[in-house]
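Quick notes on the structure that follows.
For this depiction, one protein chain was excluded, whereas all remaining protein chains were kept in their positions.
Coming up: chain A.
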Amino acid sequence: MPRYIPYLLLLPATVFLIIFFLYPFTQVAIESFTSNGSWSLANFQKASSHWKFGEAFKNTMLLAALVVPIQLAMSLTMATVVQKLQKGRSAILYIFAIPLGISDLAAGLIWLSIFEQSGFLNSILVNMGLIEKPILYLSYQSPWVILFAIMLAEIWRATAIMMVILVAGLGLIPREYGEAAEVFGATRWQRFYKVTLPMLRPSLQTALILRVILAFEVFAVVIALGGTQMPVLMSETFNWQFNLQDRGVAAAYAMVILAVSVVFTLIILRALHVPKEARS
């Protein structure tokens, strides 16, 4: 059999990724570090000196810091719950996985239907007699409510992807390990903490990296629920590119998002390091 066959099969995907991944990636990098045709940090200075940069950076980080740990806990709970189910396992799995197919924009609008002034939350509260007239939740006067609504929408939407990865990971752990621990008298909690969690490390790693990067890309949920009142890095990138027509600054923003993503990917890779010989 000719040796070149595998390379031939890989060629289309490789060429595609070079043209549409590597090339644009270097272009953004170059664009962000040049101004008027020469190397400079002007774009970064312009981006960071704008009053919205600090806000956007803070909001993005805050959202990720608030959302991801909750999602981690929830997806672990969901995955272990599904694992224990005897009846209706596949139906419950499907229900838990549903948000995976729902876009961030749709998720934002879904939660808008709950939080807007004539929305379902106000309807419940008025019906229960807790408040007399509807409250305006999503206003510039209460940025923390907007933040809370975005958090809920993000947790609702994006926990599913972590859950799916963790369920798949749990499926790979041989039953014998847990049974052995049980023989030695480990409690359920000890088994989870000392056997399941360490064995789940590769999946946790994948799930966290993917989720953290998506958290830094948060965009449409924020626009749907907060409009322009809550700038995040991605919405500012869009704003500079589209409304302010300054591609250099937009590229600088892109590099900031990229840098943050890479740093956190490396941190997660290190923190959840999987020794080579432990990989199956």
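Just so we're on the same page, a residue touches a chain if its C-beta (ideal position, glycine included) is under 8 Å from a C-beta of that chain, and two chains touch if they have at least 3 such contacts; residues count from 1.
What we mean here is this: contacts and distances are computed from a predicted model.
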>> As a check of understanding, state which of "Carbohydrate ABC transporter membrane protein 2, CUT1 family", "Hydrogenase 2 large subunit", "L-serine deaminase" or "Alpha-E domain-containing protein" is the UniProt name of the chain not shown.
In response: "Carbohydrate ABC transporter membrane protein 2, CUT1 family"
> Among the options A:Val67, A:Met151 or A:Ala251, which residue touches the chain absent from this view?
Replying inline: A:Ala251
> Residues on chain A that touch the omitted chain in the whole complex?
Replying inline: 1, 3, 5-7, 9-10, 12-14, 16-17, 20-21, 23-25, 27-28, 31, 77-78, 81, 84-85, 90, 92-106, 109-114, 116-120, 122-123, 126-127, 134, 156, 164-165, 167-169, 171-172, 182, 185, 187-188, 202-203, 206, 209-210, 213, 216-217, 219-220, 223-224, 227, 234, 237-238, 241-242, 247, 250-251, 254, 257-258, 261-262, 265, 279-280
